[in-house]
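Sharing a structure here in structure tokens format.
A single protein chain has been removed from this complex, and every other one stays in its place.
All chains are identified by letter, namely A, B and C, in their written order; residue positions are counted from 1 within each chain.
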Amino acid sequence: MTLMEFSIIPLDKGASMGTYVARVLSVVDESGLDYRLNPMGTVVEGEWDDLLELLTRCYRVLEKESDRISVQAKFDCRKGVSGALESKILSVETKAGRSFKT
Amino acid sequence: MTLMEFSIIPLDKGASMGTYVARVLSVVDESGLDYRLNPMGTVVEGEWDDLLELLTRCYRVLEKESDRISVQAKFDCRKGVSGALESKILSVETKAGRSFKT
Amino acid sequence: MTLMEFSIIPLDKGASMGTYVARVLSVVDESGLDYRLNPMGTVVEGEWDDLLELLTRCYRVLEKESDRISVQAKFDCRKGVSGALESKILSVETKAGRSFKT
Partner (left out) sequence: MTLMEFSIIPLDKGASMGTYVARVLSVVDESGLDYRLNPMGTVVEGEWDDLLELLTRCYRVLEKESDRISVQAKFDCRKGVSGALESKILSVETKAGRSFKT
């Protein structure tokens, strides 16, 4: 399974891009893949091909409205691991012997 | 105020780096800055100088034990905005007219 | 046209990953897409779908040999612009009125 954190924004719409981010998030939310939104991006768990297909769908949504789009994506691909959206945080908390803010 | 998302890992300790991540997170947790841990990184809110000082402290912790360290950091610097750890997510949810998984 | 900068490394092979990077670069070099290698990643120019297909091919090469892979990708998608591997640098140099080290 792979975790993908990504963010995608238009660069030609000024500094307030919440409307565009909301559209992208709606695509993620309806994808059926498990995800977590954070203040700097969205982390989605899935198979590589499904994640890249989702990224493409998000890109296509913004492409219709913007002439310049910036996309960042980061992948953590680990064989034999699933449920990593929760287990990575739990593992770090166990090792630290304390809870962190999530 | 600035949001900084960062991750910092040793590259010479094999694929299981939870112990090192736990040490870095403990530094963040004791810093007094507000933060949120997610499955791919940690988002901290603060003034630019305080965030870079925190990043340096985290780096110094790992530097003692590792010969090769990889650091990623991403900053969203916005004048006149504070509480962005919560408000960025709320703003997107309001614009989408629905809640997202966080 | 889109510029994609990416890096892809195994996390379970120790700190010297040049052999794996070399394999990935060979895939890029044989792809027919124009690219530039830099000390921290590789920038490739192409259409969105071709770039994601290339990223997948690079991932598949490492997936055979590694149980944990880290991938970073960053995209600058701009309508009506091609040759951006060269033109972005030239544009900045023109605006600065000087040459930079490349």
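Keep in mind that, in the parts below, a residue touches a chain if its C-beta (ideal position, glycine included) is under 8 Å from a C-beta of that chain, and two chains touch if they have at least 3 such contacts.
Keep in mind the model is a prediction, meaning the values are calculated, not measured.
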| item | value |
| --- | --- |
| Where the unshown chain meets chain C, residue by residue | 3, 5, 15, 18-19, 21-23, 25-26, 28-29, 34-41, 43, 72, 74, 76, 78, 84-86, 88-89, 91-93, 95-96, 98, 100-102 |
| Those residues of chain A which, in the complete complex, touch the missing chain | 9, 11-12, 14-15, 17, 67-68, 72 |
| Residues in chain B touching the chain absent from view | 48-49, 52, 55-56, 59, 63, 67-80 |
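Throughout what follows, only the chains that are shown with their structure count from here on.
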| item | value |
| --- | --- |
| Chain A and chain C, separation of their C-alpha mean positions in angstrom | 21 |
| Where chain A and chain B are represented by their mean Cα positions, the distance between them in whole Å | 16 |
| Chain B-chain C separation of Cα centroids, rounded to whole Å | 25 |
| Per-residue multi-chain contacts in chain A, two or more chains | 72, 74, 76, 78 |
